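Heads up, one of the protein chains got dropped from this complex, but the rest are sitting where they should.
For clarity, chains are labelled A and B in written order, and residue numbers in each chain start from 1.
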Amino acid sequence: MEAISTLFWPTVAVLLTLAIYTFLWEDNPIYKVAEHIFTGVSVGYMIAQSWHNIIMPKLIVPTTNYFSNGRYLLAIYFIIGGLIGLLYLSRFSEKTSWLSRYPIAITVGFYAGFKIVPIWMTNVSKQLNATIQYPNGDSMLNLKMFGKFFDNPTWGNFISAINGPIIVIGVLLVLIYFFFSFSNDNIVVRASRKPALVVLMLGFGGSFGYTFMARISLFIGRMNYIFSDWIEILTTTLGG
Amino acid sequence: MKRFVYILVIISLLFSAGFAEEAENNNELDFTPKGKLEIKDKGNDDGTGVNVFFRPQNKPEEVKYYLLRVYYKSVSEDNLAAQYRIENKDRRYKFNVSLQKRRKHPYPNSRKGVARVYVSNEKGEAVKAFLTESTNTSASWFNINKLSAFMGVLLFLLFVYIFIKQARRGVEFFIRKIPGLEELDNAVGRATELGKPIYYIPGIGTTSRIATLASLNILAPVTRKVAKFATPLKVPNRDPVVMSIAQDVVKEGYMAEGRPDLFNSNDVFFLTRQQFAFAGAVSGLFKREKPGAVFLLGKFYAESLIFAETANDVGAIQIAGTDSVSQIPFFIAACDYTLIGEELFAASGYLSGDPLIVGTMKAQDYLKAILIVLLFIGIILNIFDIDIITKYILQR
Partner (left out) sequence: MSLWKRRLPLICTIVFGIMGFILQLVPAFKSFLDIQNQWMTILFGFAIVIGVASLTKYHFKKIRQKPEERIFSYITFSSLIVMAVATLFGMKAETGIFNALYKNLFDYVYVPLDATIFSLLAFYITSAAFRAFKASSWLSTLLLFAGGIVMLGRVAFGPLMVFGELTQWIMSVPTVAAMRGIKIGIGLGMMATSIKIILGIERSFLGGE
């Protein structure tokens, strides 16, 4: 009896794994069962998570704490938040569904405003900064590097001298490529088009190739589970 | 001269204070604990950060361990913000301390930090306090490190104002062709011809992702195009809030084309919040319903390729676009048309042709042009070791 119980759940995992892989051949009822189990389980998990991770620790616990600490304003603010959140339920009826626009409007507005500064810092300012100078403060167009190359003209020195300028030119090309309001006949836009695409495709290719092995290893990981972990459980429980 | 005298007075006072304290405990230690302790307001924060510097001046043989305690408000067990055990390695130590860390109270009601150094034993216990320094901190009203973002926004608003004013006067702006969006009509048309549904996936992000909002903005003109052909449009969602918005957007799109009868709230539905459960369920739908066109616009993570490949498998035209730079390569490799990067954010203006939105696109271009100029200036100045741009304008 105990053998069955130790073997049961890992076998379920193996069967579900195989069920998913049948999808690669074509859609079939076995995959469909696994897919619907996963949908159900994940939504069920999410319901409980909302309770354990949002409603309890973010709403009920702080609100009661604020009340007992005498911080009534904060407690009321949290209750208002809960009430606004409840407005989502107005969507159950056609007539009242417009009430759900309030939580939506607040969420969309807040995050739109909240994200502007971090987006600017990480996507714009930081990236431009890194195109001007290396992290150690050296210039991307480092004349010293060129000097080093002219003193000692090796291949390695040449590469390290031109890498910085190539990055700068690449970034500029890509930036120009995405201008919207210049005509394609514009001489700068036209001249930069093809080189920009070369930079983009080399870059995307690099990123693609870099991820390739990581994805392959995911499959190897699943196979390991079946052929090493599960087989071991199987032989030990059946053998012993 | 005056200042010199003051310093002398302060130093002598400090020394005498040190000796006085030492005299009390003289019987416990056979050496004089010495060191230099500084506590400074970190600045540019909400007034809870202090930097504490400590330089031991005893030899490691004399004092092996010190203990640094930082309190807020005053020295008391309840007010302890942080403590560090310092092994004497004869160098200067620096600590970044948040005066808020261990406080139960969420609001800072004290703007004072106190640092105290103890001689410590092997067990890490405080044996004897010998230095105490304190500082008052202040909350700042502007984070100077984020000045460039503020300036950028102001500049952008200025351009938006200028171009929207022009747009209102009737000036028409040129917008270059975006190939992925040009194909939108064809994709919708082909799905209609084949009598197959159209799937629109607004990504797997929540509304806190700007890419999701951009995608919902594109959904509006897409629905209007679809409404003209009366082709079924399905929008599976990973987030209930995004689903609510998508329902409203689709409904509004059908209404605008005078086809409210086509709207069915069941066509804009929620599946699950789990990333790969969603991917699995959507690819199952693709295989079963064989859509003629699939739009993958919004925030995508690793599952991007699952959508793109199954859609390709059933022969759908795929138009994709995301702001996740690591997923763009997969979309380019697998999809028929890809909106690269910022094209996703420009799409709503491009499709709707709303002069106000087109005006903001123009403003965005001008801001970008200014940044390119700044980039040039920065690079040239940096060659001559002038770091004014990198330090103050385009901060790291």
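The criterion applied here is as follows: a residue touches a chain if its C-beta (ideal position, glycine included) is under 8 Å from a C-beta of that chain, and two chains touch if they have at least 3 such contacts.
Please read these numbers as outputs of a predicted model, since none were measured by experiment.
> With touch as defined up top, name the shown chains that contact the chain not shown.
Counting the whole assembly, the omitted chain is in touch with A, B.
> Give the residue, chosen from B:Ala82, B:Ile178, B:Ala191 or B:Ala220, that touches the chain omitted from the document.
B:Ala220
> Which candidate, B:Ile86, B:Ala191, B:Ile210 or B:Leu262, sits in contact with the chain we can't see?
B:Ile210
> From the listed residues B:Lys196, B:Lys225, B:Arg273 or B:Lys287, report the one that touches the chain absent from this view.
Missing-chain contact among the listed residues: B:Arg273.
> Extract the touching residues of chain A with respect to the undisplayed chain.
Counting only chain A, the missing chain is touched by 9-10, 12-14, 16-17, 20-21, 23-24, 32-34, 36-52, 54-55, 58-59, 62, 74, 77-78, 81-82, 84-86, 88-89, 91-92, 98, 100-120, 122-124, 127-128, 130-131, 159, 163, 166-175, 177-178, 197-213, 215-222, 225.
> Take the complete complex as the reference. Which residues in chain B touch the chain that isn't displayed?
Residues 44-48, 106-108, 139-143, 146, 149-150, 152-153, 156-157, 160, 206, 210-211, 213-214, 216-217, 219-220, 239-241, 243-245, 248-249, 251-252, 255-256, 265-266, 269-277, 279-280, 302-303, 305-306, 308-309, 312, 323, 325, 328-330, 332-334, 340-342, 344-346, 348, 354, 356-357, 360-361, 363-364, 367-368, 371 of chain B touch the chain that is not shown.
Note that only the chains that are shown with their structure count from here on.
> If you average the Cα atoms of chain A and of chain B to get two centres, how far apart are those centres in Å?
Taking the mean C-alpha position of each chain, the two centres sit 13 Å apart.
> Going by the contact rule at the top, pick out the chain A residues touching chain B in the complex.
Spelled out, the residues of chain A in touch with chain B are 20, 23, 26-27, 31-32, 34-35, 38-39, 41-43, 45-46, 88, 91, 100-101, 103-104, 107-108, 111-112, 115-117, 119-121, 124-126, 128-133, 137, 139-143, 168, 171-172, 175-176, 178-184, 200-201, 204-205, 207-208, 211.
> Applying the document's contact rule, which stretches of chain B touch chain A when the two form their complex?
By the definition above, chain B touches chain A via 146, 148-150, 152-153, 173-178, 207-210, 213, 240-241, 244-245, 247-248, 271-274, 276-277, 280-281, 283-284, 287-288, 325-326, 328-330, 332-333, 340-343, 346, 350, 361-362, 364-365, 368-369, 371-372, 374-375, 378-379, 382-383, 385, 387, 389-390, 394-396.
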